[in-house]
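The other protein chains are all here in position, but one chain of the complex has been omitted.
Entry: chain A
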Amino acid sequence: MTARPNTGPAIRVQGLEKSYGELKVLRGVDFDVAPGSIFALLGSNGAGKTTVVRILATLLKADAGTASVNGFDVATQPSDVRELISLTGQFAAVDEILSGRENLVLIAKLRHLKDPGAIADDLLRRFSLTDAGARRVSTYSGGMRRRLDIAMSLIGNPPVIFLDEPTTGLDPEARLEVWETVKGLAGRGTSVLLTTQTLDEAEQLADRIAILHQGRIIVNGTLAELKQLLPPAEVEYVEKQPTLEDVFLAVVGSKK
């Protein structure tokens, strides 16, 4: 890998534009992600979050603007960028026909690492999948699949990880598991770009939050800064009804 001291941001996006025919998905997106931080891109369905991630992951070319990862331009130096990143897409990109362990070994081999088997066993342990390791992924639950998916993304310790809606479609318990995993990543110095539809998730995980709306970043700041933009909180006393999620977690007796 090219050794180049990177003092700038882990991810820098400037003036990014992308259209599909008449439809302008991105109309000039700018943001920076500081090294070792978790940055959440918050937006509703169709806001363009996945398009940003696909451009950064060298899967899609932008119409205008630049994007770089650790100083490497995604358009002109894509193979350098691929050395640095790992993508966890919107749908768990795992091989259903292989076992969990085989999936991990496969990625370790493709990253040309020594002793893929040991790497796989270590990750199975860290993601509580050891018992399921030999089973075909088609028998896994949604949460297990997502955990395996994220474990596959960590192989080779890429310094920058993209997580595209990592908890969409997961039940509350599985979501908490994924959150714990993501928090752990940033603790090890990995830079994470996370997309999500829920403010709750951004609030739980992110150091900075940007809201992507109609192809533009309309707000970008820390949670505290974002909260200042809201109308001042009024103090009201209301009986707090438990949410379905509270009930669910209480009934199933989650660890959290």
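The working rule: a contact is a pair of C-beta atoms (placed from the backbone, for glycine too) under 8 Å apart; a residue touches a chain by one contact, two chains touch by 3 or more; residues count from 1.
The rule is simple: contacts and distances are computed from a predicted model.
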**Fill in**
Of "Stage III sporulation protein AA", "Thiosulfate oxidation carrier complex protein SoxZ", "Transport permease protein" or "Amino acid ABC transporter membrane protein 1, PAAT family", the UniProt protein name belonging to the chain not shown is "Transport permease protein"
**Listed residues A:K61, A:R125, A:K183 or A:K227, member touching the removed chain** = A:K61
**Item:** Residue among A:E17, A:D32 or A:D95 touching the omitted chain
**Value:** A:D95
**Prompt:** Given the contact definition stated above, which residue among A:E17, A:E83 or A:E203 touches the chain not shown here?
**Reply:** A:E83
**Fill in**
Interface residues of chain A toward the undisplayed chain are 54, 57-61, 79, 82-83, 85-87, 89-98, 102, 106-107, 109-112, 152
